[in-house]
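Quick one: the structure is below, and I'll ask about it shortly.
Removed from the display is one protein chain of the complex; every other protein chain stays in position.
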Amino acid sequence: MIRRFLIPSQFLGLSAKLLPWLSSFAALLIAIGLYLALFVVPPDYQQGDTVRIMYVHVPSAWMALNVYLFLAVASAVSLVWRQPLADIAAQAAAPIGAAFTFVCLVSGSLWGRPMWGTWWVWDARLTSVLVLFFLYLGYIALVDAFDDPSRGARAASVLAVVGVINLPIIKFSVDWWNTLHQPASVLRLGAPTIYLSMLIPLLVMAVGFTLLFAALLLLRMRTLLFERRARALRLHSPAAAAARRELVGAPSEVLLRGASKGDR
Amino acid sequence: MSEPELLAENLACRRGERLVFSGLSFRLEAGGALLVRGPNGSGKSSLLRLVATLIPAADGRLLWGGVPVESDLSRYRQSLHYVGHQDALKAALSPRETLALAASLRGVRQPGAALERALEAFALDAVADWPNRWLSAGQRRRLALCRLFVAPAPLWLLDEPFSSLDPDNQRRLENALEAHREEGGRVILTTHLERAVAGARGIELGSGAAE
Partner (left out) sequence: MRGAFLGLVRHELRLALRQGSDTGIVLGFFVLAVVLFPFGVGPEPALLSRIGAGIIWVAALLAALLSLDRLYASDFEDGGLDLLALSGLPLELVALAKGASHWLTTGLPLTILSPLLALLVDIEPGRIPLLVLSLLVGTPALSLIGSLAAALVLGARRQGVLLSLLVLPLYVPPLVFGAAASGTVAGARSDLLLLGALSLGAFALAPWAAAAGLRQALQ
């Protein structure tokens, strides 16, 4: 109530101004990145044209992880300072992050088909991303599992913080498991040496994906805020605001002030 | 500080996205009783849970002996008993075991005598070793109220304490409330019945919803 860094109505104004810029820049950068990746970068001498999948796969893997970190930070902020926008940001980010994770898994699998000869290999990185995908799904399911939406948001915030603490442990355990069971001859995802001609489109795509995330995040946050506002309007109709409070008994002892101040 | 008073200033309560009540202030000193009345959904139970610190206040503050209760939450919680509208009884345990757990959770080391006293307060000594599943609704209510006596606490918060009680036991409860207040205890209770508690002041909560 008191400690608000940014009031939702201010956010709505600001985000309306930012949104067109963010989405145009995202579209522009992704278009440039895709053009570079598909037409300019030469095919890899080993992987051939398949290497072009990397320009989608690697940035989405980065985003999968970064969005989860964002989710956890926003959740921690909402838990500690009860900042309502942080709550909304976390909820808005989760499906976007899950989508990036899914893109990462599918593109990894598409890349693996010609490289490994199978759609799926229990490669350490891919497996970690798979577990990350389940963490996202758990978060999304928990948010939606309660009749009281704010309860779901609070429980999910705790889960996100727990998840981010577990993330390095899961990563470590999967690497450990992989070295135990995997023969070393398998070609790993990720390039050992990156040339500048490959790095530039990769970075362009990464920045483009980040801007895309920001644009989608603002869009979803606005939607969630409007939904919340619509619910509040239903609850705080004039009849509800006029709810009366009376005092009986000895008035000197029981002080009732400001009968109904409504929602502030 | 032996007789701290409870002071509520400008309390507001929000459940989900609904503002249940706001701007509620009251003072409760030693020996005082507060009777909270109002229709369903007016926030009677929420007010008790709020005073019990089970739910946070959306606004306002609660002072115990002049200091905000958050500054020493465990001390404040140790000085109150909350009996909700649910009885919190496990079917497989006996009344004696139920009260023994309550005593041990309140940090009572040798609960023996206190347990007997508590069981006698609502005449449950005859069924003290039955499993709770055999108890009637009234007996279950009485057992929940017996928790008030396993450890002394100056502030009692009782949600619909008279429900399911027969006239004899309603009288027992009234006597217990009176004795508690004579010793300087404080009580806040809710009821939807037209019931008077001697010397209690009333708070009437309006209907919070659009009805």
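Residue numbering begins at 1 within each chain, and the chains themselves are lettered A and B in the order written.
The rule is short, and it goes like this: contacts are C-beta pairs under 8 Å (C-beta built on N, C-alpha and C of every residue); 3 or more make two chains touch, one makes a residue touch a chain.
Keep in mind that this is a model prediction, so the values were computed, not measured.
Peer 1: Of A:Ala31, A:Leu69, A:Ile165 or A:Ala232, which one is in contact with the hidden chain?
Peer 2: Considering the complete complex, A:Ile165 is the one touching the chain left out.
Peer 1: Which one touches the absent chain: A:Ala72, A:Ala98, A:Val174 or A:Leu217?
Peer 2: Within the whole complex, the residue contacting the unshown chain is A:Val174.
Peer 1: In the whole complex, not just what's shown, which of B:Gln78, B:Ser136 or B:Gln170 touches the removed chain?
Peer 2: Touches the omitted chain: B:Gln78.
Peer 1: Pick from B:Val67, B:Ala88, B:Ala137 or B:Ala179: which residue touches the chain that isn't shown?
Peer 2: Of all options in B:Val67, B:Ala88, B:Ala137 or B:Ala179, contact with the hidden chain holds for B:Ala88.
Peer 1: Which listed residue (B:Glu5, B:Glu97 or B:Asp125) would be found touching the missing chain in the intact complex?
Peer 2: For the chain that is not drawn, the touching residue is B:Glu97.
Peer 1: Which residue numbers on chain B touch the omitted chain?
Peer 2: 49, 52-56, 74, 77-78, 80, 82, 84-90, 92-93, 97, 100-102, 104-107, 109, 147
Peer 1: For the chain that got dropped from the picture, name the residues of chain A it touches.
Peer 2: 79, 131, 134-135, 137-138, 141-142, 145-147, 151-152, 154-155, 158-159, 161-163, 165-166, 169-170, 172-174, 176-177, 180
Going forward, only the chains that are shown with their structure count from here on.
Peer 1: Take the average of all CA coordinates in chain A, do the same for chain B, and state the distance between these two points in whole angstrom.
Peer 2: Roughly 44 Å, centre to centre.
Peer 1: Sort out for me which residues of chain B touch chain A in the complex.
Peer 2: Within the complex, chain B contacts chain A at residues 10, 12, 16-19, 21-27, 32, 34-35, 37, 58-59, 200-211.
Peer 1: Quick check: in the complex, which residue numbers of chain A touch chain B?
Peer 2: Going by the criterion above, the answer is residues 1, 148-151, 228, 231-232, 235-237, 239-240, 243-250, 253-263.
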